[in-house]
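Following this message is one structure expressed as structure tokens.
Apart from one protein chain that is not included, each protein chain of the complex appears where it belongs.
Order as written gives the chain letters A and B; numbering starts at 1 within each chain.
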Amino acid sequence: MSRELILQAVISGLLMGLIYALVAVGLTLIFGLMEIVNFAHGEFLMLAMFTAFWFWALAGLDPVVSLPFVVVLLALAGILAHFGIIRRLLKAPMLAQVCGTFGLGIALRAAAQFLWTPDFRTVTNPAMAGRVQIGSIFIGQPQLITGGVCLLSFAALWWFVTRTETGLGLQATAQDRQAAAVMGIPTERMFALGWAIGMGCVGIAGTMLSTFYYIFPDVGTNFALLAFVAVALGGFGSIAGSLLAGLLIGLVESLGGLLLDPSYKTLIVFALYLAVVIFRPQGLFGRF
Amino acid sequence: MSPLLDVQGLTKRFGGLTANANIAFDVNEGEIVGIIGPNGAGKSTLFDLITGFQSPNAGRALLDGRDITGLRPDRIGRLGLARTFQKLKPFVDLTVTENVMVGALAHTPVLKTAREQALESLAFVDLLDKRNHFARELSTGQRKRLELARALAMSPRLILMDEVTGGVDQRSVAGLVALVRELKQRGVTIVMIEHNMQVIMRLADRILALHAGRRIAFGAPDEVRSDAAVVDAYLGTIDHAA
Partner (left out) sequence: MSSSRTDILKSALAESLWPRPPLWVGAFGAAALALLLAYPFIFTTPFAHHLMILILLYALMAQSWNVVAGFSGQISLGQAIFFGIGAYSSTVLFAKYGITPWAGLMVGMLLSALAAVAIGVPTLRLRGHYFAIATLLIGSSVQIVFQRWDWVGAASGLYVPIERASPWFYLQFHTSKVPYYYVALGAVAAGYFAVWKLRRSRLGFRLQAMRDDPDAAASLGIAIARHKVLAFMISAAMMSVAGTFYAQYVLVLDPERLFSAEISIIVLLMTVLGGSGTLWGPALGAAILVPLSEYSRIWFGGTGRTIDLILYGILILLVCMWRPSGILSLLEERIRRRAEIP
């Protein structure tokens, strides 16, 4: 086991982890705001990937160019989801919330399969194709740029949530929505904003993924599972937690695949989830 | 005669906040002990510590001489200590009768007997006419009585009541007071957290006053109401209804 191989695994694991983190942060934002776990989260990621794909396949737009469009579309989808569906589910018992978002996910996934067949698609020859060599390590350029975009997104999100008035409004609603409402912060709008931002993050992740990952209707499922692990590990509702947890999961998955049988790497991540929720239920930074 | 409930130095800290600091008091069989204190004084936390919903950092609680500190809530319930909750917890998808039957099932495995006891308990709190309704259909005042009936169906030796008159209209308060009095007559020992000063002064044999997690007074109502610390922290003038 050469040092290069391990270093390679570490770097690619961290880069992948950034994507897991970005997917997870949408999930954690929504939960932090309204205590709903979006079991359709993976399907929204899948939709983002397909949207980027079709922009490329039908309009010839490279994902880098279509990124803002995908983000806007996903954000709109999030707002639509909130006003159309989630708002009703909030009043229902938890069973209904779990089953409701689950049902949405199933319908979306099946619709994708119906409309676009289960075939795997790829964006061939994206603008950022190529490899970068650092020392004896090779990193795909799409992956590297994706990592950068994810980090930038986190920075932007962090800045927004902590430095802008609206962002602080989000935090307030997450901590105590009644108190926030009394102070004039409109709860409904904050919820919709949470969905918009969460889905926007998914839009970014999906578009970037489309430059180097296979695109197919079931693609969201595994990312969603890993995102759940990341959210639990990082702490439900914590942005920083999602970032760190995503990185950790990417790392564990990559190293686990290298040092043990690759098909067991998912098992290792799941074992990580169980260990976290059993021994430290609140995760790294969460409020339980 | 040793007390039915003996609380010795119960302490609970949440990070930097001390919710209960060294609380000590006792309750004799057959008496009513009231607990008063401003919001945030640690009253409900104290109940949680006694009934096993939280574990104390220090101190212990003895039920009829037996150490119940740190036991699970269901164990403590089976030992004869019942409680109601400030935030009402009805079993919403069960009927009123079924709700109370769950209480009765704590000490009898036979459903028929449990139902009979449940109905008697409902008769006691005057909820019989709603017996076949689902618990979610009840008003707040009715839910309070349901909660009480359910706890009573356990045939407890000691019942901890958390804000039984809270959120209830004036007319119903008198009814609840009469209920509590009748309970005492039947030999049930009662500890009750109350905000309504008139109610507590009339009902309690002894009163425990809490403030900022500490006990500031414990004794007969007249002593407590005139205790300087209590007046200072809480009462102002007790001629006002709380």
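Annotations for the structure displayed:
By definition in this document, a contact is a pair of C-beta atoms (placed from the backbone, for glycine too) under 8 Å apart; a residue touches a chain by one contact, two chains touch by 3 or more.
No experiment lies behind these values; they were computed from the predicted model shown.
For the options A:G100, A:P126 or A:G169, the residue in contact with the chain missing from this view is A:G100.
Within the full complex, the residue among B:K43, B:R150 or B:R225 touching the omitted chain is B:R150.
Only one residue in the set B:R72, B:R186 or B:R202 touches the chain that does not appear here, and it is B:R72.
For chain B, the residues touching the absent chain in the complete assembly are 51, 53, 72-75, 77-78, 82-83, 85, 89-95, 98-99, 101-103, 105-107, 109, 111-112, 114-116, 119-120, 122-124, 126, 128-129, 131-134, 150-151, 154.
Residues of chain A that touch the chain left out of view are 37, 85, 88-89, 92-100, 102-111, 113-114, 221, 225, 228-229, 232, 261, 263-264, 266-267, 270-271, 273-274, 277-278, 281.
In this section, only the chains that are shown with their structure count from here on.
The centroid of the Cα atoms in chain A and the matching centroid in chain B are 47 Å apart.
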